[in-house]
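Have a look at this one before I ask anything.
Excluded from the complex is one protein chain; the other protein chains are retained at their positions.
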Amino acid sequence: MNNVLFFAHLKDEVGVESLQIEAKGKSVLALKQEVHETYGLSSIDSVMTAINEEFAEDDDVIQEGDTIAFIPPVSGG
Amino acid sequence: MNNVLFFAHLKDEVGVESLQIEAKGKSVLALKQEVHETYGLSSIDSVMTAINEEFAEDDDVIQEGDTIAFIPPVSGG
Amino acid sequence: MNDRYSRQLLFSPIGEKGQSLIGRKHVLMIGAGALGSGNAEVLVRSGVGKLTIIDRDYVEASNLQRQQLYTEEDVKEKLPKAIAAKKRLMAINSEVEVVAMVADAVPSLLEDLVSEVDLILDATDNFETRMLLNDISQKHHIPWIYGACVGSFGMSLTIIPGVTPCLHCLLKKIPIQGMTCDTGGIIAPAVQMVIAHQTAEALKILVGDLDAIRTTFTSFDMWRNQYSNIKVAKIKDTGCLSCGEAPTYPFLQQENLTKTTVLCGRDTVQVRPSTVQQLDLQRLSQQMKVSGYDTKGNPYLLSIDLKPERVVIFQDGRALIHGTKDLAQARSIYQKLLG
Partner (left out) sequence: MNDRYSRQLLFSPIGEKGQSLIGRKHVLMIGAGALGSGNAEVLVRSGVGKLTIIDRDYVEASNLQRQQLYTEEDVKEKLPKAIAAKKRLMAINSEVEVVAMVADAVPSLLEDLVSEVDLILDATDNFETRMLLNDISQKHHIPWIYGACVGSFGMSLTIIPGVTPCLHCLLKKIPIQGMTCDTGGIIAPAVQMVIAHQTAEALKILVGDLDAIRTTFTSFDMWRNQYSNIKVAKIKDTGCLSCGEAPTYPFLQQENLTKTTVLCGRDTVQVRPSTVQQLDLQRLSQQMKVSGYDTKGNPYLLSIDLKPERVVIFQDGRALIHGTKDLAQARSIYQKLLG
């Protein structure tokens, strides 16, 4: 299983701060699409993704036990 | 073994940010005294101690693998 | 200024209801140094109903590096910090009631004030006053927020009577310090970081969002890129004399409070008479000049240059003895001047 964390307003979109999802073997992009379709996460194009506190690319593959975090870039200043 | 962390100016006193010490079965107070005598940590009376990110008392006993942090209270404002 | 809080109203945990609550609350700020001036600015900009600021100090050049609200002009005028802070805060938000008290935060003063206070913000520079705030908080069931910093390091803890452990549970006694502003200095980013934590907690308490309150002791080092949250629940002590089952509030007892104190970050001793005075500073200034002393003053204080020491006397009889850390010497200098 994998722990998936939602930062900032993504929490409000999904409705929870974290989810347990079976994502082993999936790419980051595939997980993004799943979360978009199943849990209503918007703007998956621009959301940043970290695996185990390290930024990941869309084609990185998720391993058993990895913690994935989705972080929205924000622009306010 | 135990990982022992030094916060703020305690780092400068001891000379490193962390030490590997065998502290299993010792009380917090005993570890404080050891660190005071061996590594020059001052003001052990007032330093606060956390075990695994939870505050501990002087008579708490350290377990194998525990991470211990020494935190000096500061007063500046 | 209709639109003033529009961005805060948009933040859903505050909203219209929260803003209305903030606007009815009274916050007591102890200290108007680095943490005090920064915290005060955030609270006043955020629209707190009333802010009472107690500070015993006046603005000095060495404050300007990190203490918001103050200017070079305030240094030249030697304005008391509470007065200088109020002046700036009123220009920022004239809708907030700001009460400035040039005074030491002694038990009797705090006991008189706190009946109508919703939150106490700690911006003092010493643990004696913090232990006093902690007892006041427990006795009167008022939350308070500890904050402190030195060098690039800082820490904060939110204390809610009846819910969280108190500072006395955590520290047991007033700590002997290895590090002060005097030996380690202080940089502004550490100050800003503590202010961010204290004001976030303050807003949560003011809007009554108790579920959001931080339940850990936060500490950080901005130069070494460290940040740590330590759980505190376990240290709550049922035998604690401040928050336990049979509290005695030891730090509210006068005999537990010293009359002379070395001030953090300076070669200075504060001497406080056991009873509050009502000095005639103008007459005193005349006397001192006649005696050959080099003096300067304003309506709030009188500065006497003794070379190398310099004594600053406030209307309530309190004095700062600059140029010494020796308590006995300071007391002696004070008594030579004021009898």
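The chains carry the letters A, B and C, assigned in the order they are written, with residues numbered from 1 in each.
Basically, a residue touches a chain if its C-beta (ideal position, glycine included) is under 8 Å from a C-beta of that chain, and two chains touch if they have at least 3 such contacts.
Because the structure is predicted, anything quoted here is derived from the model rather than measured.
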Which displayed chains the hidden chain touches across the whole complex = A, C
Residue in contact with the excluded chain [from C:Leu21, C:Ile187, C:Leu306 or C:Leu327] = C:Ile187
Chain C, residues in touch with the chain not shown (by the definition above) | 1-14, 38, 41-42, 45-47, 60-62, 64-66, 68, 70-73, 75, 91-94, 151-152, 181-190, 192-193, 195-197, 199-200, 203-204, 209, 212, 214-216, 222-225, 227, 229, 265
Considering the entire assembly, which residues of chain A contact the chain that has been omitted?
-> 7-9, 11, 13, 17, 42-43, 45-46, 48, 50, 53-57, 69, 71-77
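Here, only the chains that are shown with their structure count from here on.
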Taking each chain's centre as the mean position of its Cα atoms, how many Å separate chain B from chain C?
-> 30
Note the residues in chain B that touch 2 or more other chains, in rising order.
-> none
At which residue positions does chain C touch at least two other chains?
-> none
